[in-house]
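Below is one structure, written out as structure tokens; comments come after it.
Note that one protein chain is taken out, while the other chains of the complex remain in position.
Chain IDs A, B and C follow the sequence of writing; residue 1 opens each chain.
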Amino acid sequence: MATLKDFRGDQPTWCPGCGHFSVMSSLQKAAVDLGIEPHEMGVISGIGCSGKISEYTRAYGFHTLHGRALPVAQGAALGNKDVKIIASGGDGDGYGIGIGHFIHAVRRNIDITYLVMDNHIYGLTKGQTSPTSSQGFISKTSPKGSSEQPIQPLETALVNGISFLAQGFSGNIKQLNELVKAAIQHKGFALVNVFSPCVTFNKVNTYDFYKENLIDIGAIEGYDVNNRGKVIEKIRETNGLLTGILYQEEKATFEELTPEFPEASIAKQNLHLDVNVLKAIEKQFQ
Amino acid sequence: MATLKDFRGDQPTWCPGCGHFSVMSSLQKAAVDLGIEPHEMGVISGIGCSGKISEYTRAYGFHTLHGRALPVAQGAALGNKDVKIIASGGDGDGYGIGIGHFIHAVRRNIDITYLVMDNHIYGLTKGQTSPTSSQGFISKTSPKGSSEQPIQPLETALVNGISFLAQGFSGNIKQLNELVKAAIQHKGFALVNVFSPCVTFNKVNTYDFYKENLIDIGAIEGYDVNNRGKVIEKIRETNGLLTGILYQEEKATFEELTPEFPEASIAKQNLHLDVNVLKAIEKQFQ
Amino acid sequence: MKDEVVWKVGGQQGEGIDSTGEIFSLALARKGYYISSNKHFASRIKGGYTHYQIRVTKDAAYYHGDYTDILLALDQETVDNNKETMRKGGIILRDMKEELIEQTEYITNLNLPLTQIAEEIGGKIVRNMVALGVSAALIGLDQDLFDSIIEDKFYKKGDTVISMNKNAVRAGYQKAKACLIEGKLTFPALKTPDVVTSKNLMIGNEAVGFGALAGGCRFLSAYPITPASEVMEWLKKELPGVGGTVVQAEDEIAGITMAIGAAFSGVRAMTSTSGPGLSLKTESLGLAGISETPIVIMNTQRGGPGTGLPTKYEQSDLNTMINAGHGEIPRIVLAPSTVEEAFYMTAQAFNYAEKYQCPVIIAMDLYLSLFKQTVNKFDFSSISIDRGKLLSDNEVEKNNERFFLRYEISEDGISNRSIPGQKGGVHTANSNEHGETGHISEETTTRIDMMKKRLGKLAALSDPGFDAEGEKEADILLIGFGSTYGVIQEAKKELEKNRQQVTHVHIKRLTPFDTSLIDYLKKAKQVIVIENNYTGQLRRLIQMECNTGTQINSILKYDGNPFTLKEVIEEIDIILNKEAV
Partner (left out) sequence: MKDEVVWKVGGQQGEGIDSTGEIFSLALARKGYYISSNKHFASRIKGGYTHYQIRVTKDAAYYHGDYTDILLALDQETVDNNKETMRKGGIILRDMKEELIEQTEYITNLNLPLTQIAEEIGGKIVRNMVALGVSAALIGLDQDLFDSIIEDKFYKKGDTVISMNKNAVRAGYQKAKACLIEGKLTFPALKTPDVVTSKNLMIGNEAVGFGALAGGCRFLSAYPITPASEVMEWLKKELPGVGGTVVQAEDEIAGITMAIGAAFSGVRAMTSTSGPGLSLKTESLGLAGISETPIVIMNTQRGGPGTGLPTKYEQSDLNTMINAGHGEIPRIVLAPSTVEEAFYMTAQAFNYAEKYQCPVIIAMDLYLSLFKQTVNKFDFSSISIDRGKLLSDNEVEKNNERFFLRYEISEDGISNRSIPGQKGGVHTANSNEHGETGHISEETTTRIDMMKKRLGKLAALSDPGFDAEGEKEADILLIGFGSTYGVIQEAKKELEKNRQQVTHVHIKRLTPFDTSLIDYLKKAKQVIVIENNYTGQLRRLIQMECNTGTQINSILKYDGNPFTLKEVIEEIDIILNKEAV
């Protein structure tokens, strides 16, 4: 059985206090708790401070391009279904440049987990407005306040059929760990959106802000985690400031719905085909 | 005053019966009805059969790239706010490759109209599954049925704050004309999604199919066009098979929310600055 | 008797032009003839003039011909568009109530009541079958030429339909035969091939798909685009049967990055596209390069730039295939020159990709991709699968360091590779500069080592990068790449008739470039590069790579259509005469 130590990769260079530390340790702890070995997991990240999770976690990693963690992750998951694939990145990475891949990944429902470290800012490029920054947010690229309404990733995911949706907070690592664990265990595309404060560039969406404003769904009477419509409503009502497993359902995955999807991992298929197999295929051209 | 004839551009080469004809004539008629002159309108389209609308409509046109009508249109609208900008394209163009731009355009809320000719298929490339094709849809790229849940453009637009949303049908050109007119008159980003059958490649989402299944919101008691939450619910209930102006609200545009956005069209600004203006700016470097 | 016949059917899109041409060529392929074809079509779905030209030859050929011997004109537009292309002795066959045989000195006008004959047999729908029967008779083949194809094509529709079609063929056949026998009409028959073995008839995109499958590809992710979609469509049908899968991606960036993900997981993976899609994949190409992930990208060139001429032919993506992408990566760009080569090269591309752990681009063009050609039955036993330094589970497990040295500095610049799931193989693949375990490094020494490793590793690729036919000391050295192969071959033959020493070099690998070409450049009297673009991209590539200072002439065409042999010969003459002055 792997221990936490086994999952430790390179030495993190995140700023002290950065929310991303908690996301990383939640992932590592979830893997340990679930009895996953480092070589059975693939952590595929985009570019951003957040993207460095694949450097700092000891597992098969792929530190890809800005905005492209999801398609790489989907390809890797389809290639070898015996490996747990974790896609990961920031709000800019996933909801800015990467939002197209996000929506299509949601509706495709391939069996992966997606961890978004949502700090409402572009951290690595030193503090520009992000797609989740609130309207009026002041930054280097909106010195007089941003003019755009923030994107709504949770609702966007829900209306496009996501089968598992959770939201956590770096200030509540115990819960976060549980959410990540549940997401990994879920069959299909599972999103964990994490409020992960950037202590250096975002002075609005701070730990204190979230501590004051987050509502846990455990505290909401009659919250129905299987009722998509009601969940959307609740999110709208609370301005998205909810934590917990917000929505979950059993749903056929892309792999299950794809006719003749191979039983065994594609990576393990025999590539040396018998000449007769090839000749049979060739017949169509004659 | 311009007449319909003034808006006729190149000779269409769409297949006889193609739904796109109605979308084009609705646009042309709307322009005539609103007293817009061809030179006061810009039709900016993506690539697809649908994209050819900018060839067949006599107005300032820009036949751009596959999936990029929206950013080009937004740039053009910001550049000259005195011209009515119509962005246009297909379901593949707008909701497949272009979905990222779509969501960001929605939340940006620049004053343009977006007409999507949604035929649930890739027409111009001769019949592949599109992001709005229903699950199980049979096409060249899904010979045994598509494995993906279709994208939900209406709900996606609503949860991300769209200020005008309508849906029409090429088989009901009278209504379509009204919808396009209302969309053009709306201040902010206005989407008209049009069920525009591809008679050549889509044998499922036909005129008959829509005639049988579409519900007009006029026929729904108590339908509240200003209640975003309820509209989302209704769309979910009816599987999106609604027509009419589905949602509308007054909302500040990007231009209004952007500090110091120029009063006069940017295209008309004087480019020859006084040396003293430049010297004043230079001071910061000394 | 003739060595070849060029047959052409033309009419409006939607009139069955395609299927008529296909039945015709398949029948002849089954008889062992060689087929080269070319289509003309408009970028619209229905309507618009279209034609399908088929050159049938006794011996191998890769060019569809300048002239027409038999023109099956389904409307007047076809006659108008093609009458200038008729070769002496040719026949223009028209569907007319009034029968007419008019033999001029140059050609024969043959009007036959095809529709009427068809209607008598079963309806206008079999008109094209009647015309095929006429064609068979003219060419001097048997009246059962199309029988097996009719049976294959209509077996689901039952015997009535089958015999109706066969009857239509026979009716046309007998009509023409009668004319020939009566001597009202003359047309020399086509010689039979020396060896009668039936051939494959296929488009290049199918050859690429099939080559990929045979070469071990088990994953394709791509986005539809003309003229590349058939690769995805074909593999979508065929890959599941061999344990693979195809994903239609949401755009071209997802197309390539999913393939990169699959390749990372250990699958031989590919994406297929055309110019605009390739442009979108530019950044991700760099990802494959720096992360040393083996992937194959098929790019089939069409008329550029922008959306350009999506249904027209051009060879103008050379520069971008070789250069696109910020920074510097190792890449291999292969350019098949025939459909057959597209099959074998694609299979080989996967070996290269895994051996050198880098992206491999297969440079196709619309002509190669879309137009059916005959191909000798494949020699599948010649295809081997070499996975390079991909280690087995056992080998990886031997590692008991914390991290696997995925980017270990090695003599040949290529490192051992482990894949997710393998114990002992944990590492990070990276688009950032990295050290041997794959973790980010900004150390200058690491940077230097890694650059040398990545950019040096292709030095070992010593396979010849071009085919040369002829001597180095040539009067004329003709150079091309891709589908100009056939027409340059025939130009060489033409020129040799004038006793000129002509050498034809066809570039098969655009990068790494095989600079042994220098020898040819230095020794030839005249160097002429023939290509389908405006700026002379291949010529400029040769200048850059060979730096010989040799004066190189260009023959260029960029109007969306392939060269005719006549054009090539004329342009060569102009160049030779200019020099002579």
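Assume a contact is a pair of C-beta atoms (placed from the backbone, for glycine too) under 8 Å apart; a residue touches a chain by one contact, two chains touch by 3 or more.
In this text, all values refer to a predicted model and were calculated from it rather than measured experimentally.
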**Partner chains on view for the chain not depicted** = A, B, C
**Message:** Touch as defined at the start, partner being the missing chain; which of C:Lys312, C:Lys372 or C:Arg406 qualifies?
**Reply:** C:Lys312
**Request:** Just name the one of B:Leu27, B:Cys49, B:Leu78 or B:Val231 that touches the chain not displayed here.
**Result:** B:Leu78
**Prompt:** Footprint of the hidden chain on chain A, which residues?
**Reply:** 13-16, 47, 49, 63, 65-67, 92, 96-97, 99, 122-126, 128-129, 131, 140-143, 200
**Request:** Would you write out the residues of chain B that touch the absent chain, in ascending order?
**Result:** 9-10, 37-42, 44, 47, 52, 54-55, 58-65, 68, 71-80, 82-83, 100-101, 104, 258-262, 264-273, 275, 277-279, 281-282, 285-286
**Request:** Could you list which residues of chain C touch the chain missing from the display?
**Result:** 42-43, 274-276, 278-280, 282-283, 285-287, 289-291, 301, 303-312, 314, 316-317, 319-320, 322-329, 430-433, 440, 442, 444-445, 447-448, 451-452, 455, 533-535, 537, 540-541, 543-544, 547-550, 552, 558-561
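Everything that follows uses one rule, which is that only the chains that are shown with their structure count from here on.
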**Fill in**
More contacting C-beta pairs: A-C or B-C? The answer is A-C
**Centre distance in Å when chain B and chain C are each reduced to the mean of their C-alpha atoms** = 38
**Prompt:** Which chain A residues reach two or more other chains?
**Reply:** 100, 104, 258-260
**Prompt:** Which parts of chain C, given as residue numbers and ranges, touch two or more other chains?
**Reply:** 250-251
